[in-house]
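Our next item is subunit A:
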Amino acid sequence: MTVLQEFEKHPLAKYLRLERFPHIWCEGCGDGIILNCFVKALDDLGINMDKLVVVSGIGCIGRIAGYIKCDSFHTTHGRPIALATGIKLANPKLTIAVISGDGDLFAIGGNHFIHAARRNVDMTVICSNNFNYGMTGGQFGPTTPLDSYTTTTPYGNIEHPFNLVHLAAAAGAVYVARWTALHVKRLTESIKKALQKKGFKFIEVISPCPEIYGRRNKLGKAIDTMKRYRQICEIRHGYDPAKAEITIEKIIVGEFIDIEKPTYGELLQKQFLTIQKR
Partner candidate 1 sequence: MRVEIRIGGFGGQGIIRTGLILATASCVYGDKNAIQTASYGPESRGGRCRSEVIISDEDIDFPKVEHPDILVAMSKEAYLQYVDDLKENGILIVDPDLVPNKRENLKVRMYEVPATKIAEGLGKKIVANVVMIGAFAAITNLFGLEHLKESIRHNVPKAFIKLNLTAFEKGYEYGKSLLKS
Partner candidate 2 sequence: MTMHREVLTGKHLMQGDIACAEGAIAAGCKFFAGYPITPATEITERMARRMIEVDGMFVQMEDELASMAAIIGASWAGAKAMTATSGPGFSLMQENIGLAVMTETPCVVVNIMRGAPSTGLPTEGAQQDVMQCKWGSHGDYEIIALAPASVQEMFDLTIECFNFAETYRAPTFLLADGFTGHLWERVVIPSREEIKTVERKKPIVPADKYVPFKPDEDLVPPMACFGEGYRVHVTGLTHDELGYPKTTDPKIQHELVNRLCEKIRKNSDKIIRTYKFMLEDADVAVIAYGIPSRSSLNAVKRAREAGIKAGLLRLITVWPFPEKQVEELSNHVKAIVVPEMNCGQVVREVERVAKETPVHFSSKIGGEPHSPSEIFEVIRRAAKA
């Protein structure tokens, strides 16, 4: 039996564009885990794959859109949320998931993130936070910890990183959670919850980049990073996201925000009905 034939027998294979495998990610990269959890969530929910659209930006994680067997758009760097806004508003029946990187969503695309959250456009945004720009060879980005080494911080990083869950909450997201690539079950559950909830939902996934970020910062193999996650992660649901800064000693994970708020689509629908009556 060929590898592909074996692969086809996997219960989740029907969600993937098998002809596109093997994927581009390095061994031990967290992006494969995110794909796995996402697809498992789709399966658990019995999502109608004809009505799901996955949108990504540019970066290692950005390739994910091309692996999932649904309508998908691999956009320009930084613009997946803006493009997804157009898709969702033009066809409100579609379920939208944006999966992209820390650089894509919070550096070049940061403005789109805060405004989509503010508008409460109905979409689930999942960020693979690997603390650097993997695709371009490991430069620092908006989540790179202070003092870390990257190709553009050869003497150590002097920029303060974003606390993404705080940022998302402040911008107005109705659901905000953080997990790591270690928390496979909880991440899957979180994705399920987000996909079923209305409004702008955000999940940060701390994801190992052993090949580049890990190597340069002497974090060992992916397995070592995973072990470290187990040591330093603390699950605190409902914790104040403002205080959930990531440090070397501690990563607070869990569901920080879970609130209800009318979505852009709902408010528009209401306005629409009034206008049509005139």
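Here is the rule we use: a residue touches a chain if its C-beta (ideal position, glycine included) is under 8 Å from a C-beta of that chain, and two chains touch if they have at least 3 such contacts; residues count from 1.
How were these picked? Simply put, all candidates are chains of the complex that A comes from, given by their letters.
Because the structure is a prediction, the values reported are computed rather than measured.
Only one of 1 or 2 makes contact with subunit A in this complex, and that is candidate 2. Per the touch definition, subunit A reaches candidate 2 in the complex via residues 17, 19-20, 49-51, 53, 55, 63, 65-66, 69-76, 78-79, 82-91, 93-94, 111-112, 115, 268, 271-272, 275-276.
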